[in-house]
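Below is one structure, written out as structure tokens; comments come after it.
With one protein chain withheld, the remaining protein chains of the complex are depicted in position.
By written order: A and B. Residues from 1 in each chain.
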Amino acid sequence: MHALVERLYPLCRSITGDGVRATLRILDEYLPLRVHEVPTGTQVLDWTVPQEWNIRDAYIADAAGNRVVDFAASSLHVLGYSLPVSATMPLAELRKHLHTLPDHPAWVPYRTSYYKPDWGFCLSQKTLDALPDGMYEVCIDSTLADGHLTYAEHVVPGQVPDEVLVSCHVCHPSLANDNLAGIAVATFLARALAEQTPYYTYRFLFAPGTIGAITWLARNAERVTGALPGRGGPGAGGSVQHGLVLACAGDRGRLTYKCSRRGDAEIDRVMRHVLGASGRPHRVTEFTPYGYDERQFCSPGFDLGVGSLSRTPYAEYPEYHTSADNPDFVSPEAMADTLAVCREAFAVLDRNRRYLNLSPYGEPQLGRRGLYDALGGRSDTKQAQMAMLWVLNLSDGGHSLLDVAERSGLPFGTVADAADALHDAGLIKV
Amino acid sequence: MHALVERLYPLCRSITGDGVRATLRILDEYLPLRVHEVPTGTQVLDWTVPQEWNIRDAYIADAAGNRVVDFAASSLHVLGYSLPVSATMPLAELRKHLHTLPDHPAWVPYRTSYYKPDWGFCLSQKTLDALPDGMYEVCIDSTLADGHLTYAEHVVPGQVPDEVLVSCHVCHPSLANDNLAGIAVATFLARALAEQTPYYTYRFLFAPGTIGAITWLARNAERVTGALPGRGGPGAGGSVQHGLVLACAGDRGRLTYKCSRRGDAEIDRVMRHVLGASGRPHRVTEFTPYGYDERQFCSPGFDLGVGSLSRTPYAEYPEYHTSADNPDFVSPEAMADTLAVCREAFAVLDRNRRYLNLSPYGEPQLGRRGLYDALGGRSDTKQAQMAMLWVLNLSDGGHSLLDVAERSGLPFGTVADAADALHDAGLIKV
Partner (left out) sequence: MHALVERLYPLCRSITGDGVRATLRILDEYLPLRVHEVPTGTQVLDWTVPQEWNIRDAYIADAAGNRVVDFAASSLHVLGYSLPVSATMPLAELRKHLHTLPDHPAWVPYRTSYYKPDWGFCLSQKTLDALPDGMYEVCIDSTLADGHLTYAEHVVPGQVPDEVLVSCHVCHPSLANDNLAGIAVATFLARALAEQTPYYTYRFLFAPGTIGAITWLARNAERVTGALPGRGGPGAGGSVQHGLVLACAGDRGRLTYKCSRRGDAEIDRVMRHVLGASGRPHRVTEFTPYGYDERQFCSPGFDLGVGSLSRTPYAEYPEYHTSADNPDFVSPEAMADTLAVCREAFAVLDRNRRYLNLSPYGEPQLGRRGLYDALGGRSDTKQAQMAMLWVLNLSDGGHSLLDVAERSGLPFGTVADAADALHDAGLIKV
């Protein structure tokens, strides 16, 4: 995963343009992607797909022609969606278009201006301080024109058409944790899930933040409307049952799960359970309408059961949205850990069912069916036998296996194995 | 307010009679009052308006004719609703009619006997101890006869007919905290609310405790029945939506809010929020069916959302119901603080609405509407922008602005301002 992060790092991504396309082409080597191109001007929910932005070169050169700031060195140097410019101006005039981080004088900030026409450069305070007064040549060789917004999907088919959506934003340029780490974890997660047919169908979405998620939602109404109880006409009901937004997935901090707007959606309960049972240091936070694309998936009209998994959440680390969020900032071990948690959580999600006890009056005789050690009177109990008793006792249609695991304190896997055995014996049904 | 307390202090109030009328006449100088006179014998709910009690003079004189206990010195000296008496008797006989506070030998207690015919005097233990044996002349020049029960109302008209009831008892004689302070705070609160048209209509009730509240409830059924969810026939529904009983509002103790019987009525939530957010030392207690007229408003048939605001609650300070509850016991600062909390609470109550997001699918594009700074990619957020996102996200008809403030942790005012901006932009509706 770290190699993938390093490979994608130099590309200049934005919410549209060739940087996204180049990124998706590389991902396609790992995972066959279906790429969607949505024309500029398309109405998507309350928004409109903007013009496509592309950039070839940009620099500030001093009077001697030396490039003191150079896009070729880092895609962060240009304000995202900068209009083209070619001019010579005094430093005092140029300063209005320069962005720095005075508190971190060696770092270059990341800035964009998607919807307000502007141009600008981002540079370190140190570089700025070293610039003598005088005239500077500025050049941004960009185009902002009708084109397309690009996003991609990969689907891991499951046993049922109900879907789990895994989403990560692909619009940030040379920033590693935010969100090349999320992209890398999603990619390897999809490959792992495909190793054996999962229960749910898993849909992976690689799209620019905000406008990309909104575009996907607008074009996939049948997958997401009706997800909100009471909404949708007769027969409505989206296929997306659960989801996870992956972002900031590779720094060395502890894991953070941010709940869906519902707060008790199944994905929320699964993530809480898996993180708690795993013994990992972690944090579970309530939903807030700020952050990544959970903002869109959890808007009140959709209210999907979509949470967000990060290590250190956005804006809580100083390197956030600066040149210090580079490949060294993310660690292979952290990404592997994030991936492992996702796999553990989806393993629980995939096996979590509500069963109905077909022999609910008194305990069924397990011994007769070979399910229970026939030697009575023992003072010890075995977890597996306890799990069978718990599953039988709580399989009244109102409790899921996760409920059983939490109420009994038994490991989810033991409970799910017990349910399988009871199902095979004909004692419970879905 | 303290001047008003001092002015009202000498009057001998009771549950009926001229002391109440004199009190209301003074209040009318501050606030135009509508005075109601309800005849003796009127059936009011389970009760009957009693005979009217008036008193002109009362004393105990020793053999030399010296008044050793004199009503003219304090209205507390006579047992409330004492029958007239004119007799000479030995101290031993007289003692059966004397009330003292042995634990506080310098204080005079406050005692009444509204519904059991009796007569008596209240005096300090010290005075009693100094009385030599011998014959004493006792005189109570009172009348108990058919007449009226008197109460008054003042209404501050609002933008809607739904009402907030503010009630305080006016039946206690020379006691300052209980309840001249409550009367004073209510009076100045009404004046302050009238400075600009509030959202709700605010109804102020100045009535004797228990029987006064019961009388008002009996005569205002249309304002209060149907307030309980599920009660009332088709079209029923009282106009009183919220309420507050003001009592013991001027001592130097911390504020105490006692919840309505419902416990989670909107007034309860507002008071909790305002007291908590203000940083004031305070206490919120559960409802109990003892105390002041919240007992009547919160009886199970009405179950109104009426709480009670005090500083130190009844019976929790030693001066309670004694001559030590005099104007020195209440402080101008404490009354001003109680008034301020009421104003803060009603400011929240008045702006607390449930909105519906008209663009609930994904986030609406705030920047296009000038509601949101268009410069993306920043690592800081502003409270006002966060408030807009929170209001949009939770405006699903199920959350009030107070819910938004509490869930977001943002100040209520910021949230309400955001709602106003979104409402002006046509993004939400009530």
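Methods note: a contact is a pair of C-beta atoms (placed from the backbone, for glycine too) under 8 Å apart; a residue touches a chain by one contact, two chains touch by 3 or more.
Not measured: the values here are computed from a predicted model.
From the options A:301, A:360 or A:413, the residue with contact to the chain not on display is A:360. One of A:113, A:187 or A:408 touches the chain omitted from the figure, and that residue is A:408. Listed here are the subunit A residues that touch the chain not shown: 357, 359-365, 367-368, 374-381, 386, 389-390, 392-396, 407-408.
Listed for subunit B, the residues touching the missing chain in the whole complex are 45-47, 80, 110-116, 118, 210, 213-214, 217-218, 261, 286, 288-290, 295-296, 298-303, 314-315, 320-321.
Simple rule for what comes next: only the chains that are shown with their structure count from here on.
If you average the Cα atoms of subunit A and of subunit B, the two centres end up 54 Å apart.
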